[in-house]
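What follows is part of the complex, with its chains left where they were.
Labels run A, B and C following the written order; every chain starts at residue 1.
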Amino acid sequence: CKRNKLAATRIPLFQMTVEYSSKVATATGAIGFVRLLFRWTGSIYKVVWLSLLLYMMLFFFLSYMYHYILDRGQQRIFERICVFCRRYVSTIPLSFILGFYVDIVMDRWWGQFTKIPWPDGVGFAVITSVKGTNDKSRLIRRTIMRYVNLAFVMTMQLCSPPCKERFPTWDHFVEAGFLLEQEKEIIEHLSEHTDEPKYWLPLAWAVNVAAKARKEDKIYDDVSFCYLVKEVNAFRTKCQTILCYDWICIPIVYTQVVTIACYLYFTCMVLARQFLESSEFVVGQEGAEFNVIVPIFLFVEFFFYFGWLNVAETLVNPFGSDDDDFEVNYLIDRHLKVSYAMVDDITSLMPEMAQDVYWN
Amino acid sequence: CKRNKLAATRIPLFQMTVEYSSKVATATGAIGFVRLLFRWTGSIYKVVWLSLLLYMMLFFFLSYMYHYILDRGQQRIFERICVFCRRYVSTIPLSFILGFYVDIVMDRWWGQFTKIPWPDGVGFAVITSVKGTNDKSRLIRRTIMRYVNLAFVMTMQLCSPPCKERFPTWDHFVEAGFLLEQEKEIIEHLSEHTDEPKYWLPLAWAVNVAAKARKEDKIYDDVSFCYLVKEVNAFRTKCQTILCYDWICIPIVYTQVVTIACYLYFTCMVLARQFLESSEFVVGQEGAEFNVIVPIFLFVEFFFYFGWLNVAETLVNPFGSDDDDFEVNYLIDRHLKVSYAMVDDITSLMPEMAQDVYWN
Amino acid sequence: CKRNKLAATRIPLFQMTVEYSSKVATATGAIGFVRLLFRWTGSIYKVVWLSLLLYMMLFFFLSYMYHYILDRGQQRIFERICVFCRRYVSTIPLSFILGFYVDIVMDRWWGQFTKIPWPDGVGFAVITSVKGTNDKSRLIRRTIMRYVNLAFVMTMQLCSPPCKERFPTWDHFVEAGFLLEQEKEIIEHLSEHTDEPKYWLPLAWAVNVAAKARKEDKIYDDVSFCYLVKEVNAFRTKCQTILCYDWICIPIVYTQVVTIACYLYFTCMVLARQFLESSEFVVGQEGAEFNVIVPIFLFVEFFFYFGWLNVAETLVNPFGSDDDDFEVNYLIDRHLKVSYAMVDDITSLMPEMAQDVYWN
């Protein structure tokens, strides 16, 4: 049956995500986090290794060039450039800027997550207000939930590339069971006049369906009817907020300042950390000869700051397909399944009330 | 027909804004942000290039003057002034002050955005409560929505220069279809007695229209009537908050402290970074001779801090016409269009309820 | 007529406040803020100039004394004291402490502003619930609004000195039309037994008036009656919160730590920045000889930190009469005017419903 088809396409909830909190549930003297260092999915190694490799190659190439290719005069100039970088690179307040920026990005990221709408609340309002078990009542309940899920998918399709990929045209909505043929025609008819987001349309339909149900006394009272409308409206507000987050980004100037700071800092550092042979630079070079072999602190800094910058990049748009991004496609399936289960399936799966074990 | 006229004047949603989140949806090793460096609209280059050019000219003029124009004695004095600046300029905690200030400004900026009222919630309440399809009911629904949109435009006109430009007089409101002639007269009559903001007036009208509709039984029940009033009131609260943000700014002292700090810092730096020829200043000048050619770190710092300051300036009043400001005029059109569509058009565009594909 | 009298005493909304956001609506390469530097009202110059002048006099007096009055031995001691200050003054983390403190103060300041109650919400609830146009209904509506405004003024009188000045006794309330004679007597009767804040009393009266109106069927239904009570209660909560902010300040220890830090820092700096003649102090004094003429960086620092401290001082109690403080007396007038206009005047100023221009 068709419901099985839906079940077959579902994605399990705790599988595809970079979830590690259960691994650190019990702290053991700050050792617990060590286990996280050996993760690959979503890890800092995965995102930084290529850049680091290129950066290392650049460093050693410059180092080789300085020591073996350049003649004495060229070396002099190179050394002065290095000293120049060494002196002024510290004027770039990289950690400060990055700290503030990542803080803002994380706030937005979590704000976006909390604004993702879940249809469960609407489901509760539907079973509260539309009570009958006849086909008409079932149809009303399922239609409202379908519209709510449709609005969710339409919202996600506008801001999430993986979702856009899954639902490139309205036909894909029909195929996935979110949209009926005659509804598609209405949406397409409207799309001729305006290409604005129409995520609110299915929700307005849902309200109208509810209003009609109230008129036909499928919904018995005004209070729960109003409650249903409020829940649908809350859903709409969340969809709208998600799109607003997508619309109004962090000012691009801020992002550019951070990016330029980061790249420039490491461009200078590749010179500043070169070991210079001339005796006049001895002061301030203690131990720097190890940099010829392996400038570990430089690479570690690179590792840190690019890892940190990458946190920002991943979180700026959390609806993409990064390891750390929200599983939009999973959520779509989950929402539809739970919606139908809540308003339709469990009416046939209600347990009998019986006395609990503590009944005296 | 007239609705087409409205559609003709609309501005597409995702076009005029500095929107870049879709470009960084999937992070690729912190490389993604690099693509953002080549944007012009709303970019740091666009806002800083002129200032930077002037600043560079100043630097090189001073440098030329010192090296080729001044005599030995004047050079001595110039050198001492430079050393004086070099020594004490670090006492200005520029990044610290700017960091705190930008943080506060961004909080306000996002706060303002979330407080922009959207009429969609009122629209839902209207279709919930005013149900008939006859002309009287349509009129009630459209009038309430028009009043709500009118309140929005009146609010925006008070705090947004581009909106003020578009609607300089009440006649422009009438022309755009937000206001009727007889309503204009009432507002003008009131304006003779007081020049206070009257954004709440159309909303009070809307409530009165709803109250009359309730009395005439166009609204059937008290619950949804009350719900409608609450939504209108929520709209009013948001309009009021937007005006409050405009009224109560960040204390001007704070803004002045930051601005003075920034300007003074770079006034001193243009001296502090000069390369001095006298042998007594060798210590602390390593590599500084490159500053004669191109003082890249100075210009980079200038770039950073003025970019950062510009973020603040753009966000202090987000209802202006900067690249990063909110598209107020677009919102006005969008709101009116969606309002009418929601409460009127879709009543003729309701799909028939039908069984979905998962119906067993 | 009396309403004109009210209109005559009104204070225009956007006039008396330090409002500058419209001036920086469109950023022009970080130049926009420059215009703000030439403001006097509420400016940093206005608040700091006197202190700075005194501080400058102190500096030059000490300088003069050292160079021309003290004998060699006294100079030696003075120099050692200066070096002592110079060495240890940096241990005072002034910018750090001030940054944290101002951050907290600004949070509270904005929190207080958002908690100022506006009677508009109650007004909407009143026109929703009390509908008639007869004198009894008008009286009910006006009385409720008057009580709400009275509660506001009573609250403000407790925490705002300018408001206290305007309304020193209950008679001034009567005179301004907030209180009737018989109500004054009740309040005075209660004041004999307790001198606690009684801001909740008019609001309780308002609820009782509404309850009586409900009983006499001036309010037709329970839902809107309950809505009215909730709005009045929300108003009461905000009054209470405003008083709580006034009651529970930032711990005085924190304020004292910041103030002492600031004063001590500049007491030491006036010594630390003196130019010392003895040759042994040459190192670390590069360019310091300019300090004899004009120690610009010291004064700039003074300017910054005292400006910053002044931001805190202004915002700690925003209900005073500083340039940046909230215009409490204006709000009182505005609230009363809008209240009466909303629940009474506009009933005679309702426009006829008519078809809008987009009606097809």
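Of note:
Just so we're on the same page, contacts are C-beta pairs under 8 Å (C-beta built on N, C-alpha and C of every residue); 3 or more make two chains touch, one makes a residue touch a chain.
None of the values given here were measured: they were computed from a predicted structure.
The complex is built from one repeated protein sequence; 3 chains are visible, and the structure file as a whole lists 5 copies.
In the analysis below, only the chains that are shown with their structure count from here on.
Taking each chain's centre as the mean of its C-alpha atoms, the one that lies farthest from the centre of chain A is C. Measuring from the averaged C-alpha position of chain A to that of chain B gives a distance of 25 Å. Distance between chain A and chain C, defined via averaged C-alpha coordinates, is recorded as 40 Å. Residues of chain B in contact with two or more other chains: 47, 96, 222-223, 310, 314. Chain B meets chain A in the complex at residues 7, 10, 12-14, 17-22, 24-27, 29-34, 36-37, 39, 42-44, 47, 95-96, 99, 102-103, 106, 113-114, 118, 120-121, 123-125, 127-128, 131, 220-224, 227, 286-290, 297, 300-301, 303-304, 307-308, 310-311, 314-315, 324, 326, 334, 337-338, 342, 346-347, 349-360. If you check the complex, the residues on chain A that touch chain B are 1-3, 6, 47-51, 80-89, 91-93, 96-97, 100, 104, 139-140, 142-143, 146, 159-161, 177, 180, 182-183, 186, 189-190, 193-197, 200-201, 203-205, 207-209, 211, 215, 222-223, 225-226, 229-230, 232-233, 236-237, 240-241, 244, 246-249, 251-264, 306, 309-310, 312-314, 316-317, 319-322, 325, 340.
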